[in-house]
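And then subunit A:
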Amino acid sequence: MADLLFAAATLLLLLAAAGLAALWRAGNDVDRMLAVQLLGAAGIAVLLLLTPATGDPALLDTALLLALLAALAACAYRAAFGPARQKAGTPPAVPRP
Partner candidate 1 sequence: MSALLVLAITAPLLGLVPLLLLGPRTGERAALGMLAVNVAITAGIAERVAQGGRALGYVVGGFAPPLGVGLRADGFSAAMMLMAALVLLFTGLFAMTGPGDMTRKVKARGSAGMPATFFILLLSLACALNLAFLAQDLFTLYVALELLTFAAVPLVCLEGKAGQLSAALTYLLFALFGSVLYLLGVVLIYGLYGTLDIAHLAGLMAQGTGGATAGAALALMSAGLMAKAALFPLHLWLPPAHSGAPPAASAVLSAVVIKAPLFLLVRLWSDLAPLPLTQVAGPVFALCGAAAIVFCGVVALAQERLKLLIAYSTAAQIGYLCLMFPLAASDDGPWSALAWTGGTLHLVSHALSKAAMFLAAGLIAETMGHDRLSGLGGVGRVAPVSVAAFGLGGLSLMGLPPSGGFVAKVMLLTSALQQGAWWIATVVLVGGLLAGGYVLRVVVIALQHPDSDAASGRGLPDARECRWRALIALALAFGAMLVGFMPLAPLPFLDIGRPVTWEGLLP
Partner candidate 2 sequence: MSLVFDAVLCLVLLAGALGVVTTGAARPAVIAFIGYGLLLGLAWVRLAAVDVALTEIAIGSGISGVVLLRCVRALPAEPLTPAPNRMLKPLAAVVSITIAAALAAVVLALPEPAPSRAADVAAALPATDLGNPVTGVLLVFRALDTLLEKVVLLLSLVGVWALSRDPACRGRPAPLSPEPAPAPSAFLARVLAPIGVLVGLYLLWAGADHPGGAFQSGAVLAAMGLLLVMGDQIRTPAAESRGLRLLLLAGPFGFLAVGFAGWATAGVFLGYPPGAEKAVIIAVEVAITVSIAVTLGLIVLGPPAGEERP
């Protein structure tokens, strides 16, 4: 069973990494933040999967912390790059093919 859970965790990690890589090359900064959020969600799921796989209940606390602090980065991003600081000429979120 533990092996299967590890396999699931590996799959999730690969999925998040793939999303990250794809958005990194083509996206703007908001998209990059989204990719990091996806990584955070996958990280929570990975930690949850590892808890029964390794039998260490303390991993749940790390998942809890990750869930809590994922929001902090988004909030900080918004506070740091409000429209007041927006440089003219930065392209908006361009629709991609």
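Criterion applied: all candidates are chains of the complex that A comes from, given by their letters.
Definition applied: contacts are C-beta pairs under 8 Å (C-beta built on N, C-alpha and C of every residue); 3 or more make two chains touch, one makes a residue touch a chain; residues count from 1.
These numbers were taken from a predicted model, which means no experiment stands behind them.
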item	value
In-complex contact partner of subunit A, selected from candidates 1 or 2	2
Residues of subunit A that touch candidate 2 when the two form their complex	2-4, 6-7, 9-10, 13-14, 17, 20-21, 24, 29, 32-33, 35-36, 39-40, 43, 46-47, 50, 53, 56-59, 61-62, 64-66, 68-69, 71-73, 75-85, 87
